[in-house]
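My structure is below; once you've seen it, I'll send some questions.
In this view, the complex is presented without one of its protein chains, the others remaining in place.
On to chain A.
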Amino acid sequence: MLLHNMNKTFIRALLLGSVVASLSGCSYVEINKLDDPNFPTLASVLTNATKQQLDYLATGTFSDMRTNVDGIVWYHQLTGAIGREVYVLAGSDSRYATNLLGIGTAGFDNNNFLSGRYYTTYSSSRRTARILAQSTANTSLVTDEQKRGYLALAKTAEAYDMMVLSDLQYENGLRIDVTDPLKPGKIRAYDDVLAAIKALLDDGAKDLAAAGTALPFPLPSGYAAGTAGVSFLTPAGFLKVNRALAARLAVRRASRPNGSYQEVLDALSGSFINDAGALTIGPRFTYGGTSPDVVNPLFQARNFTGSVVTVAHPSFRRDIRATDTRISKIAARTAALPPRQGFSSADDVVLYATNTSPIPIIKKEELVLLSAEAHAMPGPQQNLALAVTEVNSVATAYDALRPTPLTATSPSADILDEILYQRRYSLFFEGQRWVDLRRLNQLNRLNVPGTSLPEVSSTNLQTTIVRQLPIPFAEVAWDVANP
């Protein structure tokens, strides 16, 4: 009743006044642009990045070469399954079989995860390297010598990413100019792509030559002697990685116009081919078990029965020489999987002991076999005796000499066959076999012995060999819309 008897006008004035006051008060009408509370921004590194920011981008560049789980799995599964090194047996998704093993007439779908994810992740990795390069160019907070170090990493990393992409896209080509995402250059032919990768690697090598005696950024442990077998931590050391990749590239160029096997040998001369150490030395992608680091995504427990299981292709065991110690790269499963889409295998892939085992980027044995191939092939650089010595050095190390040993007078075709055998088992499930057979025009080696086609599933599905992956739908759509 007290309120009832109060001066009503007074109450109203008071209320209205307080409402108006609170509405016009600073907080009610205040509305501010938001800052991203969850992530650092791209803009913050693009101008005058600090050395710490560049170091973070350098670490990101190293990390992205291993693509943080996703891409590297697709890269190895795609090349491994198409190259008949492994089967990727999926219970629930028949596309692993139909797309990778070339079943049916529909062809490889250009709009699914198999044709899209590796492409996106390696392209993203490429952009991380480009952001490092751009940030380096736009800062005055590091010395010129330091800048050369960052740029060398950026170029070498981008070249690596482009090489993976071009291995999968092959003669479908690739965009070289991707500086402006809104105005990318056209898709260029495979030979132009290889030339562009070579230019990046060569520029990176020049930068390293001018980068002084120490790299400005920390390198992952996969480049240190402890894991790699030899240290690649200095500009001179990192140059050996750059040249090893250049050799891998050069052998792809060698069978194309403008390429030569001499280019392979030239690149190898700057690599770690002559460094002391086992055939398996070389830089590696490292994985830590502690979040937010990632674990080795190619690791798979023995006898795994999950939804998607990678197993060794039966031809691995079928074709390996009796004494070849590389049989340890596979192991018999205790229980066979029931056939999936009519495919099965008795063997697991056991390349990686644990989920923190490193994955090799490029190994000395690959370099030795590249050298052997260069020496085996016709041309001024041909040296069959040296080729035989080199390929036998690998064979001997694994107790895997040819039943009829090669000599310097063996036919060069036999020498090449032997090199391909050693590459097959030394570089098993490392993305090389399918590429090797394709560049040497020997994909028919993947056929079932004595037949003109590869295997047929137990459910009677004929497989074929996929030659290259389709250009992803979004790439095609962009070009249709932006002629």
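As a convention for this text, a contact is a pair of C-beta atoms (placed from the backbone, for glycine too) under 8 Å apart; a residue touches a chain by one contact, two chains touch by 3 or more; residues count from 1.
The rule is simple: contacts and distances are computed from a predicted model.
Within the choices "TonB-linked SusC/RagA family outer membrane protein", "3-methyl-2-oxobutanoate dehydrogenase (2-methylpropanoyl-transferring)", "Act minimal PKS ketosynthase (KS/KS alpha)" or "Sugar ABC transporter permease", the name that UniProt assigns to the complex's undisplayed chain is "TonB-linked SusC/RagA family outer membrane protein". Listed residues A:305, A:328, A:396 or A:442: the one in touch with the omitted chain is A:305.
Here the missing chain is touched by one residue of A:34, A:276, A:322 or A:413, and it is A:34. Summary of contacts with the chain left out: across A:59, A:255 or A:389, the touching residue is A:59. Those residues of chain A that touch the chain absent from the view are 3-4, 8, 11-12, 15-16, 19, 23, 28-34, 36-45, 53, 56-64, 68, 91-95, 98, 104-106, 109-112, 116, 119-120, 123-128, 130-131, 165, 174-175, 178, 180-182, 184, 187, 218, 220-221, 286, 288-293, 295-296, 299-301, 303-308, 335, 337-339, 341-342, 354-355, 457-461, 472-482.
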